[in-house]
Each structure stands twice: as structure tokens, then as C-alpha cells.
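For reference, the structure I am asking about is given below.
Missing here: one protein chain of the complex. Every other protein chain is in place.
Let's turn to chain A:
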Amino acid sequence: MSNAATEYTLAELCIVASAEAFRYDGEVLATGIGVIPRLAASLAMKTFNPDLMMTDSESFLLSEPNPLGERPADFQPATETWMGFSRIFDNVWSGKRHAMLGPTQIDRFGQSNTSALGGTYAQPKVMMLGARGFPGNSISHPNSFFVPGHNDRVFLAGECDYVSSVGYNPARLPKGHALDDIDIRRVITDLCVMDFGGPEHQLRLLSLHPGVTAEQVQENTGFALCIGDSVPTTPAPTVEQLAIIAALDPHNQRASQIAGNPPGKRS
């Protein structure tokens, strides 16, 4: 790409790669939880999918994404409708939403865990948030995942300690449902981009971030990945994309999202 940037951070590469998840969504609510997913959804709306609907992360939908963090006192958000928490479910259960979230565990079925680790259910070793809205999200609308630290504790060898969201697990498939009803889109990490498009919904490597090898991704994943003969490199952000990201994130919150804020091109 002629206007590809030469200098960019890994966070910026992940934002651009994550934005791609929303490219062909059409008119759905894009919900990015966390700085990188939120900037990704915002970038997608500002560039290749202007039909996306955008939340203010509180209680309104916006015609233009809000910049992150403190805004000038005279800032006017581009509100277009009210979307408080009770109304969120009217949207979620209609299926007109694509969420991108960062669970603590993701297993080979694409099931995820936001609730508890280790111990017993009555007395977990590490209690986290709880099931949150993951059960409803996962059975109602498409979802993508962002993982800032790709390792085999996140992508664990076994099944999630607690299954918050449904995946492509035949043993848990509800009666009358097909595995193809479940719609997990992209999995973006600090190493690569993946989807569940391998044989029998196996997690598949789509692209490697610059300087990362397929072996490195497999070593950091607790189960076998579907890896093709030649895996492309994740495209660098364009100069224009970096400018839009900078305007959406004027306080540079993206710099603190991946440990050490490394450059996008790793040697």
C-alpha cells in the first residue's frame, strides 16, 4: 500500500487489524470494550463502514464516535438515540450488534471465561467479574475477541474453567441449534489475527504481525492451530488511519494497552 506508515506501534497495528472485523457488518451496533476494541470500532465507522452504530460507552448512541478520555468543556457528543442498559438488551437480542471483548480464557471451541479461575465453583481460586452479558451476547449476535497478551494461559489446553460464552463445542450445542448458528468472527492478539474458519471450526491463523512466526504463535497457544502454507503479514496501518486514531485518542491511552508499548514491527 503506497501510503502505508513506516513507524507505528503494536497497539496501532492491533487497532487497524481489529477494525477489519467490522468492515462488512453493515448497520449494526459496534461495541468495543476496552481502549483498543473501542478505537477499532471507531476507526471502522470513520473509514470503511460509516453505517455502523456507535455507543458513548454510557447511555447514548452517537452518529460520530467520541474521542477517548477527558474532552473539552464545550464538547458536544453527536447523540442520535438513548441506549441505556435496559434497552441494550432489545438491541442485543435482535442480533444487530457486533461486540469485541477481551475474556481471560479462550479455549479451542471459542468458548470464553470472564468469571472464575481454578478451585471449585463454590470456592474459586481467583474470582473475576462474573458471567456478565457474555452468555446472551454469544448466542444472540457476532462477537470478536482482542487479547493483548497471547499465551497458553489465555488460549488454554483444556476447556475454560467457567464457560461464559458459547462456542463451537458439539457437547454443549443446544437442541435445535447448529454449530454454524454461532458466530465468532476475528481473534486479534499482540501476535496475530485468527478466526475459527479451520476444519470443524478450528482456530485458524489469518495473518502474522511483522516479525512474528507461526511457530511462535503455536508455542503460545495451548491447542493445535490451523496454519496454512503461507501466512500473510498483518497489513501496516496507513498514514491516514494513524491520523484518525490519533484524533480519536488524543490522550494516547492506546500507549498503555500492550506491555511496554512496543513498535508494530518487531525484529
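The rule is short, and it goes like this: a contact is a pair of C-beta atoms (placed from the backbone, for glycine too) under 8 Å apart; a residue touches a chain by one contact, two chains touch by 3 or more; residues count from 1.
Throughout what follows, contacts and distances are computed from a predicted model.
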Hidden chain of the complex, named as in its UniProt record, picked from "Fe-S cluster assembly ATPase SufC", "Acyl CoA--acetate/3-ketoacid CoA transferase subunit alpha", "sn-glycerol-3-phosphate transport system permease protein UgpA" or "Thiazole synthase": "Acyl CoA--acetate/3-ketoacid CoA transferase subunit alpha"
From A:Pro135, A:Pro232 or A:Pro250, residue that would touch the chain that is not displayed: A:Pro135
Touch criterion as defined above, residue of A:Gly69, A:Gly197 or A:Pro250 at the omitted chain: A:Gly69
Residue, one of A:Thr6, A:Gln76, A:Gln123 or A:Ser230, that touches the chain absent here: A:Gln123
Residues belonging to chain A that touch the chain removed from view: 56-60, 69-71, 84-86, 89, 92-93, 115-116, 119-136, 138-140, 162-167, 169, 172-177
